[in-house]
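Shown here: the complex without one of its protein chains, the others still in place.
Here is subunit A:
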Amino acid sequence: MEITFNNRDPVYLQVVRYFKEQIAIGNLTAGQEISSRRELAGLLKINPNTAQKAYKEMEEQGLITTERNFPSRITTDEKILNSVREELILEAVSSFIASVRPINVPLEELIKMVSEKYSQPEE
């Protein structure tokens, strides 16, 4: 488990994002038990208070649920889990558009390039 953190975005939000990616990829699944806050701080080498804040944020967003004296788990709410995938894809598409827009590529050409690239195996 490793994240390369940037120093300008809040670390707790970068941790939340990491969990969202793991959910979208399918590495974390509905109802799965996750590490304790302490363990997470150790694994990601972050301040334990930051790990705590990330868990609090995920609880508020409904991504994880915690019952008293039990380990936290990924939510079983399919609606939330699906929205995570959608959110990440939309974000990636938006940032892609933001970076190509200044180059003024006609949309059709762009789509053609994307679909060609996308079907090629990853280098």
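Please note the rule applied: a contact is a pair of C-beta atoms (placed from the backbone, for glycine too) under 8 Å apart; a residue touches a chain by one contact, two chains touch by 3 or more; residues count from 1.
The rule is simple: contacts and distances are computed from a predicted model.
**Q** When one chain of this assembly is omitted, its UniProt record names it as which of these: "DNA-directed RNA polymerase sigma-70 factor", "Aliphatic sulfonates transport permease protein SsuC", "ABC transporter ATP-binding protein" or "Ferredoxin"?
**A** Options "DNA-directed RNA polymerase sigma-70 factor", "Aliphatic sulfonates transport permease protein SsuC", "ABC transporter ATP-binding protein" or "Ferredoxin" considered; the missing chain's recorded name is "ABC transporter ATP-binding protein".
**Q** Touching the hidden chain in the complete assembly: which of A:L28, A:I46, A:I64 or A:V84 does that?
**A** The single option touching the absent chain is A:I46.
**Q** List the subunit A residues touching the unshown chain?
**A** The missing chain touches subunit A at positions 5, 7-13, 38, 41-42, 44-50, 53.
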